[in-house]
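Of the protein chains in this complex, one is absent; all others appear in place.
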Amino acid sequence: MEREKLKGIIPYLISPIIEKTEEVNKKVLYNLSKDLIKKGVHGLSPLGSAGEVHYLNWQQKKDIVTTVLEAADNEVPVIAGVTAFTPQEAIEQIRYYEKLGVYGVVLNINTYFQLTSNEIIQFVRKVSTSISCEVVLYNNPKFSKIDLTPDIVLELSKEKNINYFKDATGETSRLLTILNKTNDIHIFSASAHIPLTVMELGGVGWMAGPACVIPEESVRLYNLFCEKKWQEGMELQKHIWGINEIFKKYTPAKSMKASLNVLGYDVGYPLHPLSPLNEVDMQTIHEEINKIKKEIFQHK
Amino acid sequence: MEREKLKGIIPYLISPIIEKTEEVNKKVLYNLSKDLIKKGVHGLSPLGSAGEVHYLNWQQKKDIVTTVLEAADNEVPVIAGVTAFTPQEAIEQIRYYEKLGVYGVVLNINTYFQLTSNEIIQFVRKVSTSISCEVVLYNNPKFSKIDLTPDIVLELSKEKNINYFKDATGETSRLLTILNKTNDIHIFSASAHIPLTVMELGGVGWMAGPACVIPEESVRLYNLFCEKKWQEGMELQKHIWGINEIFKKYTPAKSMKASLNVLGYDVGYPLHPLSPLNEVDMQTIHEEINKIKKEIFQHK
Amino acid sequence: MEREKLKGIIPYLISPIIEKTEEVNKKVLYNLSKDLIKKGVHGLSPLGSAGEVHYLNWQQKKDIVTTVLEAADNEVPVIAGVTAFTPQEAIEQIRYYEKLGVYGVVLNINTYFQLTSNEIIQFVRKVSTSISCEVVLYNNPKFSKIDLTPDIVLELSKEKNINYFKDATGETSRLLTILNKTNDIHIFSASAHIPLTVMELGGVGWMAGPACVIPEESVRLYNLFCEKKWQEGMELQKHIWGINEIFKKYTPAKSMKASLNVLGYDVGYPLHPLSPLNEVDMQTIHEEINKIKKEIFQHK
Partner (left out) sequence: MEREKLKGIIPYLISPIIEKTEEVNKKVLYNLSKDLIKKGVHGLSPLGSAGEVHYLNWQQKKDIVTTVLEAADNEVPVIAGVTAFTPQEAIEQIRYYEKLGVYGVVLNINTYFQLTSNEIIQFVRKVSTSISCEVVLYNNPKFSKIDLTPDIVLELSKEKNINYFKDATGETSRLLTILNKTNDIHIFSASAHIPLTVMELGGVGWMAGPACVIPEESVRLYNLFCEKKWQEGMELQKHIWGINEIFKKYTPAKSMKASLNVLGYDVGYPLHPLSPLNEVDMQTIHEEINKIKKEIFQHK
């Protein structure tokens, strides 16, 4: 696969772990990945926060990336999540994933003390200049305590392998501020934003957990956008939105495993220290997903 | 003027106070209002937070509403801001404004203790059932400590004179959640959102301070939306966005008086306890406004 | 009463309003005030946030201050709460209370926009230089969004009628920072702090709602401190602490009315928009107060 631009629907993947052995359930992960590709997604992103990356050990991470790359089989790019407290810790992971064959990484800085803007910029720059694959910037200040403000993103977009940004603040206007000031960074919608709206503003796609649960519908949304059928796209967008609301309500990690179990994938439970959703919440998710799928079917 | 729906561009108005006498500068306010109407705005909203309503006394408030109603002269609806710690305090103000002739009010709850969802709902319901004009719901949790969540808005939208909602969280996706669940409430964009995007999602207009500074451009944005020229609208939207950024950076109240002084209106300084912007910031605003107006002119 | 220093136990008073007429229940307020004085308190403070000052109209406020001053009858100083969005609004209230005969006021700044340190300092200074009674500084950033940091307090302590500070952050170390740097300000404990500890650090007393519910025990705590019986004081302090915990759990305004009703004062319900506690919570408070009073009795 030659290096062309990332775009379209790139689902975050869950991390299915066999409870007894603590090993990755490679078969489930492989099948899920293959199914998503068949349904038309444009890339795969393992080891995101929705993939419970913070709760995996190094062996598990390596197995997950290896399995997803096998399933991707050069048909679609794989962008692995990386979280680290120090640049060095990030670089070591990324260099390993590079050798395995990832197209890029989504970088998420862990922190204890509040970092200054300058400390954040130097962190990311140290990482990006020490590796050669793509670095997708990811902003989720609610969870990570790091805020990649538009000013920081603009500064970092000057790096040659920093070309993508995903923002999870939900403040759509931040994206316009960035898009107004540079062509050097491509923006992906996160689930906190309305994907179609972000694409209309100039975004290039949707990277998010919900796309793992409704891949066909997500791909259709993207296609309607590309065909400039925005009004039709908005109708579909409105139906799909219920999935985003589920993810917000129950948190992405718990929602994804619950949803995929509903859809027949044996992905297991959330990882320690996360506790699984209760029966009532599981049932709500089950019903909601069926309702959305039915609505969309009727709408076709 | 018969009771038809609110829509379009409704600028918030500043409150020009003569420093020496502490009286409202009625002439400046009247002229500004008349100019805005001439430029095509669809309504006028005095006594918003950008109008420094929290820092005005009762006499000043009455004079402002009276002056704006005179200027509006039944050509456009006037929607006055109301802030209050208790329902009773709000009702007293609103009944007075109703007699003067306002079309509706924008309600902003003051609070000291955190209120429960139920206390918020009962507050607003008590107000709306005690008056007959329109109540525009306004959400700005960052400043008011009250969060009108989608659930609260949906509940309140059942009241017969609660038909409009303006949200200033900047989280555009909240609006889709509401629009997906009811037709009983019409949504206005605030400056924290991208107005054109909100209208494409189903919103009916833009109520905000920036529209007071660039009324013609704002009206044109609305017209492009109505004519379904969305791509052309997006070009204009991108140029206009700089004004929103100024307002965010310097706070609406300070930005508006600074901007209008730049444009030749003798609106005076921010009111105590707010301090005026310094010379450097004033100059920045001056240059930014000129730049935006020039860009838009070239773009035509 | 000559102007000597404030000290000791100064309970905040509730505001008993007759639901039907919206008038102050002067009799209950007078009796409560008289009872507190008989039990040895060193001052009375009506119109605090626990007195629901934000939800009272001007007539109610005047009636409350008048009634409390009548009950105080020059035996103890009266310090009235004042909340305002502007210096002018504060000054008008204070001048009226001065004429009625208050010893001082507790100043609480309302705000919508975040104020800068300088804007806060100028607000308070404008007030303090326009009146002649004492201004007690009050810090409660969680509720008021204004943080009177040690630096601001130190700056304001230079004013001749700003000699007292009450902090409700609960961060006791802030008090030591101030006490280490000036002798110009006397510190009162709020309920978020441990009163005995604050007095040991150099504080002069306790101004708080709980002192209204357990006046005798509070006065005894203060006396043990004065007699340097700190270890005995700590035993009493530990028993009293349960009241502080009730106030924190149920909010001061709701706890006070519930507690005083339990104690036989017909103080009525919390004011709109506050809703009253439910039966279960009322019962918990009832039991807790009885338990504490019994413990203290056994301890004597």
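Each chain carries a letter (A, B and C) given by its place in the written order, and its residues are counted from 1.
Everything that follows uses one rule, which is that a contact is a pair of C-beta atoms (placed from the backbone, for glycine too) under 8 Å apart; a residue touches a chain by one contact, two chains touch by 3 or more.
Keep in mind the model is a prediction, meaning the values are calculated, not measured.
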Worksheet item: For the unseen chain, which displayed partners does it touch in the full complex?
Response: A, C
Worksheet, complete the sentence: Cross-chain touch to the chain not pictured, restricted to C:200, C:216 or C:232, is C:200
Discussion item. Going by the contact rule already stated, which one of A:15, A:33, A:49 or A:259 would touch the omitted chain in the full complex?
Written reply: A:49
Item to complete: Determine and list the chain C residues touching the chain excluded from the picture.
Response: 169-173, 176-177, 179-180, 192-194, 197, 200-201, 230, 234, 237-238, 241-242, 244-245
Worksheet entry | Residues of chain A in contact with the chain not shown | 49, 54-55, 57, 83, 85-89, 109-116, 118-120, 122-123, 126, 143-145, 251, 253, 271-275
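By definition in this document, only the chains that are shown with their structure count from here on.
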Worksheet item: So how far apart, in whole Å, are chain A and chain B when each is placed at the average of its C-alpha atoms?
Response: 37
Item to complete: Report, in whole Å, the distance between the mean C-alpha point of chain A and the mean C-alpha point of chain C.
Response: 51
